[in-house]
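Take this structure first; my questions come after.
Heads up, one of the protein chains got dropped from this complex, but the rest are sitting where they should.
Note that the chains take the letters A and B in the order they are written out, and that residue 1 is the start of every chain.
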Amino acid sequence: MSTLLKISWRNIWRSPGRSGVLLAATVAGLWAGVFTAAITNGFLEQRFERLIETEISHMQIHHPEYLIEREPHMTISQAGEIIEQLRQNENICAFTPRTLVDGMIQSPVTTSGVQIRGIDPDREEQTTNIRRMIVEGEYLDTDTRNPLLIGRKLAEKLNVDIGMRVVLTFQDTENELISSSFNIVGLFKAISTAEEESKVFTPASVLSEYLADEPVYHELAILMQDEAMSDSLAAELKRDFPHLETLTWEEISPELRYLEEVGSVSSYVFLIIILLALAFGILNTMLMAIFERSRELGMLMAIGMNKTKVFTMITLESVMLTLTGAVVGIILALATISYLGDEGLNLEAVGGAALEEVGYDTVVFPILETGSVLMITLLVIITALLSAVYPAIKALRLKPAEAVRDQM
Amino acid sequence: MAIITTSKLSKIYNPDTVPVHALREVSLSIEEGEFTSIVGPSGSGKTTLLNMIGGLDSPTSGYVMINGDNITEMKEGKLIDYRLNNIGFVFQAYNLIPVFTAKENVSFIMLLQKRDKKEMEARTMELLSEVGLGGRENARPKELSGGQQQRVAVARALASRPKFILADEPTANLDSASAMNLLDIMERMNKEQNITFIFSTHDQRVIDRARRVVTMVDGRIDKDELHD
Partner (left out) sequence: MITVLAWRNLWRNYRRTLITVTSIIFAVMLALFVGSLNRGTHNQMIDSMSRFHTGYLQVQDSLYQDEPSLDNALYFDENLAAEIENAHPEILSLLPRLETFMLAASDEQTRGAMVLGVEPRKEQQLNDLTDRITAGSFFEPGDRAVVLAEGLAGRLNLTVGDSLILLGQGRFGMTAAGLYEIQGLVRHPIRDMNNQMVYMSLPEAQWLLSAEDYVSSILLTPTEVRHTDEIAASLRDQLDEGGLRILTWQEMMPEVLQLIELDIAQQYLMVGILYIVIGFGLFGTVLMMTLERLREFGVLLSVGMKRYQLCMVMFAETLLISLLGVMGGFLIGYPLIYFFYRNPIPLTGDMAAVVEEMGMGMEAALTFSIDPDIFWTQGLIIFILAFVICLYPIIKISRLNILEASRK
């Protein structure tokens, strides 16, 4: 075997130009493929984390009809009991209750529809990254009466700014219409334009007072220490509070789960396309190598090298050549990734600003897992093997006598 | 007992289109220790005959017996092993693996035979010095002259301890001095170690050194003479 390795390796360098071109193609292809896969991976991972952090959390609890009907009286009963239970659970990183109501926001200029989110400023801050979203002004932990956070886009649309008043109109739990003025204390930028235009935040204690005589909550969002434990907690909560609806992030947003799955598949699809394109090059290179060396191969078979060895020699040649390029390509990709490690890749130049609008990050930090590197290496070897099969079969079909007779 | 026997060996190329009768019922017998030359003009069938004896080509009819084994009936895979262990080859050109050194070329065949490493090493050096290439064992083929390359080929052919060596026009690409030097080595091995050599040639100086000369014309044996 080691002799075959040696002969194959040396054979590769008999035609340095030809092997060099194939190597360059492999290096370029693998570098680009692996890097793109890492970017896609990082992109989706960030998207996932961001959605979990800012919007969904790992789990939510509602009145069973709330998500469909969204009526103010569909509140979470036994809220105190649940909160007590959550507080004692060590697997929970943070949780926060919310008071939600749909309504209308009115400025001197115009009127728009909004979802009014009453939050517990301390708990919300621990559960979501709301404080980091504020671009101007203060968070809700102020002394201002009826404080309100609104999105940048909505502020533009309503032509209002910090310190100004807007009127919120909504129904209370008895379906009575309430109108009250709120003071804008801060502007936030959200995961997407739609979010910025459609959500406003005020303390739950303030909103709750308008809605009912006692504190009411429509939503409980829970962030786990470890995402893997959300299923067991969800089961526990479903058992203990069967009259409420407990949903994990996968149930709240099946699209997110789907994107997670599709994302990794799509980068493999791209890699396979690159490898297919490379296969043509390998096939051609190996075929040329066989034709050039037909006499030599004839001689080898004449003096007693059997078919298995000839076949092994040719496939080894293909695999070693391709793998050399692949290893260099992957190392280059890893180097690029670690170079970008702290800074990330800024996509602004290629229309990345739009990413922000739809809830993705503009700066992407590529992620490459050991598992996918191994998988990619395996794919490369398979490609090299498959594309060597035809040339190797061609070589085996050489008749020693004919190959040797060529010399005349 | 004869080491090689061919019986009514015929070979027709392109039987369906333009039939070429390369061999016509050739029956030949070669004893152990012979130093035999097969001669004849181009197209007389000498290369075809050597290929048949070497198991590189199969006859249209007739058969080849080596040491009592009918190699014509062997399957291809078995034949390759048979060649490896019983026949040494020296071709006109493209004898050596260009990416291997002289030493590696010689030991390669023993590697294929899965010989013991120590024995292999020792025998390689011994053979190379026998063919006068001691000290050049690490040279690659392209660093050697044509004559030196053919001597490595002879050393390699011997390395497998074959029953006999087939050499197809071994001196065709060599100048006179190199050709004579190669012949000297082959003759010495024949005499000292009783190794059987069968070679084709149309070089008169080589023919003169042979002890038996089989002359072929149009695929038939025309003359079969012993020289002493």
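Definition applied: a residue touches a chain if its C-beta (ideal position, glycine included) is under 8 Å from a C-beta of that chain, and two chains touch if they have at least 3 such contacts.
Since this is a predicted model, take the numbers as computed values, not measurements.
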Contact set of the excluded chain (shown chains only): A
Listed residues A:Gln78, A:Thr111, A:Ser181 or A:Thr308, member touching the removed chain: A:Thr111
Sole contact to the chain not displayed, among A:Arg10, A:Arg70 or A:Lys307: A:Arg70
Selected from A:Leu5, A:Ala28, A:Ile83 or A:Met320 as touching the chain missing from the view: A:Ala28
Contacts of subunit A with the absent chain, listed as residue ranges: 17-18, 21-22, 24-25, 28-29, 32-33, 36, 69-71, 102-104, 106, 109-114, 157, 159, 169-171, 175, 177, 193-194, 254-255, 257-259, 262, 270, 273-274, 276-278, 280-281, 283-285, 287-288, 291, 347, 350-355, 357-358
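FYI, only the chains that are shown with their structure count from here on.
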Subunit A and subunit B: spacing of chain centres that average the CA atoms, whole Å: 67
Subunit B-touching residues of subunit A, taken from the complex the two chains share: 3, 6-7, 10-11, 14, 295-296, 299-307, 309, 399-401, 404-405, 407-408
In the complex, subunit B residues that touch subunit A: 47, 51, 54, 56-57, 76-77, 80-81, 83-85, 88-89, 91-95, 97-100, 104, 108-109, 111-113, 156-157, 160, 168
